[in-house]
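For this depiction, one protein chain was excluded, whereas all remaining protein chains were kept in their positions.
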């Protein structure tokens, strides 16, 4: 029944895609998210740089990490939207992970779950 | 039975509330947490700024994100404490999310679950 | 059966251990992770500093937070590897938390779960 | 900055007077001369003062190169800071070399014009060694040192406008042409004793010859290069890209302000007489007044228009005030300097948004500050300087502007169609520091 | 910095001597004069040297404005950096305008006092144009340029103490009053030939007239404004708020140190004789010694007291050393400069924590550095300077201090009760950059 199940969607995307993804998500009804700048490690990693004549491997690439909590009903749409908007077909586009949330609370009002989002 | 269930509590709050919340949580017995500076998107977002004569929308507001892992027994108290301390009754006070943790380990000792916290 | 269960492993470690841990994890087959710089609060915290003659307590210590999503089968090895590599036997070595992931998606290809990692 | 001829004249006058003394006095003078040869008093102190003015002015203008570097590094986004710093130090070094190899003699041909009044000596490197030539009234080395700094300043102006979206090498090649040929040629028209000076154009320290000239080179570049990716959205919205470090930008502005005392003050070209010393003093005071007025006016206007003070506008305002007074820093009263400089502040508040409307992307505001305020400064000269006319001032500005706009436009187009000016979209998005230089300015702070 | 009269005197003496020559020599002189008129030797080189000293000193003191800006920008938290930068460039620009419109003639009324010895000419703008007046011994423009910088310095001192919690406009309005009226009036008492100079007070370059004066204006402001939110907890704990950028703070200190050579050195007001040149040299060396001693003493004490060296204390120590020697930089031996400056370092280590005990929130340490070390420097003068007395030094300091504390206190109170001085608590918490200016200094680096 409504408002019971809530999901946490974690996604790592390319920084310059942030704005586009945010707009796309807003249009499908996402009303909030948390954004963190992270260093990503993955298949894209590992090109080398030179500094003062010395080569070194760059293992981490800057990514942006999104955390979006939405009701179960919206979860798939969110995943789908991120997948399509963040996509550049180049390696390093990122990942999306979906987790269960036991419950959500809005600090200001104390509303829970769906109503908190 | 004791130490079996462990919860991860994720909260987004206003930066200047961090110290207050940390102290409040310590008093109820929280012994550790992870704090991340994030950009928050939500109903509070979207005021506009002017730079060199050009208007632009500020979609993200700085927030602080707390991650606290505690035993089930303490979880509700933590949520309650954050809710009351982080509250300013102004929009943008933040959210609290509770997730299940399968198990927790302390690197130094290898202790698990409750004992790891 | 294969690829069904996926885990999210969150670990807080000492910053200077990052490279070592990353290498160790690669050798056991981890192909990606998210790294965030965080401020950690725990038993290690709380030494005092002096600035212009005034004492103050430093409640947070810089830590690095790893998020690694792997298939169930690999999860224990990952936890074990982090535990052994991040260890310095000094207070503040950090924590490891394991959570369930409902499903994982690779943005570029749309592959899910195991194949997404 | 009038042509150096002036001083020579003065000195020879002196010599002739000497010669015209009654015979009987000659001996006396002879003895005197002998005594004098030993006593310091015999030294041509004016020569030393004039030379010293060039050296002090020169190192102050050199300092402006650092000011431009800091200002621009502070106003670009952090992902392009290393590139901006690299361009700024490289352009100065290139200007030094090019001005030596061709620039100086192309600008100051003396009587050896290739095309009288229009093009000086081509490909003749400047030499400064040997004994001092007293007739000129100053040391050749000090003059070269001082003039060189003006050439470099012109190039510094260009780098800011085109920041964040032009590759390193095409920019540097443009700098080679600009500092070796374009600037020296247009400057020779006035300061080299060319056709503009003949015609009665007046530009004391270079509102037109240096600042507007650099501004026009920047403008043609901006038009050909186009704006930064995402600066103007399809819906026609302007997308501001705030500077990454306003402390650096402010430092840069203070440095430029300081350097400007040398820029305008030493353009008096002489310190050897009480009148010259007094002139330099007036120029220092006026220069400071114009900058202050520009800053205050920009601050007040930005409060009135936007309901908040925009520091970057205040910085631009101070600089616009400086450029405005540069064409005639000697003749106006302090009050004159104030209102002339103040209008510079108005220009900033009007032209910065205007350029955005025209979708001309000028990252640091060099066009309002150097080109438009340079125009204003040039046109304001007749208010206080006798023997100048608005008409002639306009002609001079237009001629220089046209020449710089067209010639540099050609160079930009050639570079674009050969090696290309812009990095790939992905590189620009990633930032030139990582993409082209593989070196971030703040590797530990920024988060991509 | 003695009153300019001195030079005038010197020059006239010269003239009279001229007059007193035996008749027959006159002709000779006549001829000589003729020759001379052409030869540079005839020029009044002292006039040029004196003017040059003012110009060099002036641009060095100008540079101090940038030093204050960097020091303060580095010692405030990142959320208030844009505001601090804005205040610093704005206050300098305002000082320039106000000192021109009223300040200069209010400070140097000559014989045209409104209230003899106490208040100079009101509302008479300074003019500098026209031919040089040789009788004064220097160019009027250079003197104005130089004196103006001292006025601006006084204002710079105030901005640091009140940082992070005062709104832009009330601060700027205070600056208008300070630079247009308060500073010129108190400074006229000594440098304008007013009652203090009559009474035998001695303050060579302004330990009291500039530094302590600014310090008192800052102190009264700090008391009326109150500390930053959260600086002192209810339990009476001091909550340090570390500066956001110590590289800028250190740069600012080096800039101030450099500028101080002009501040003290050019306060000799003359370079035209060997004795003056020698004096300026001694001042340069002593100034450097005092700063070095202040830094070293502060470093050692901070190691002894806190078991670690606190860079911000070392920076303050160097500045306190500079302020300490400013009242009498000429007469002490190098050793004298060292111990006088060293005590400046002690002052910092003692007064900084003391202010915190008194809950007086001085963000950058301007009160220990400028007010207290200014007091010390003023009182130390009699150790080396004949004709000065501790009593008179104290009277002078007290008089200036009282005047500045009271008058600026009144201005602060008026501003507080009219437009208000402080931003809302929420704004202050958010930082003035975002709240009042809507512009962050490091938008990409800081994380709220």
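In order of appearance the chains are A, B, C, D and E, and numbering begins at 1 in each one.
Criterion: a contact is a pair of C-beta atoms (placed from the backbone, for glycine too) under 8 Å apart; a residue touches a chain by one contact, two chains touch by 3 or more.
Since the structure is predicted, the reported quantities are computational estimates derived from the model, not experimental observations.
Put simply, the hidden chain is in touch with A, C, D, E once you look at the whole complex. Within the whole complex, the absent chain has one touching residue among E:155, E:205 or E:299, and that is E:299. Residue D:100 is the one among D:100, D:284 or D:376 that touches the chain missing from this view.
Across D:85, D:158, D:182 or D:411, the residue that sits in touch with the chain not pictured is D:85. The hidden chain makes contact, of the residues E:49, E:232 or E:375, with E:49.
Touching residues on chain C toward the chain that is not drawn are 15-16, 37, 49-51, 61-64. In the full complex, chain E makes contact with the omitted chain through residues 13-18, 21-22, 25, 28-29, 32, 36, 41-47, 49, 52, 56, 60, 77-78, 242-247, 250-251, 253-255, 257-258, 261, 265, 271-278, 280-282, 284-285, 288-289, 291-293, 295-296, 299, 308-312, 314-315, 318, 333-335, 338, 442, 445-447. Along chain A, the points of touch with the absent chain fall at residues 50-56.
The working rule: only the chains that are shown with their structure count from here on.
Minimum number of contact steps separating chain A from chain D: 1. Measuring from the averaged C-alpha position of chain B to that of chain E gives a distance of 49 Å. Each chain gets one centre point, the mean of its Cα atoms, and the points for chain D and chain E are 31 Å apart.
Shared contact sites, meaning residues of chain C that touch two or more other chains, fall at 36, 99-100. The multi-chain contact residues of chain D, meaning those touching 2 or more other chains, are 242, 308, 310, 312, 447. Under the contact rule stated at the top, the pairs of chains that touch are A-B, A-C, A-D, B-C, B-D, B-E, C-E, D-E.
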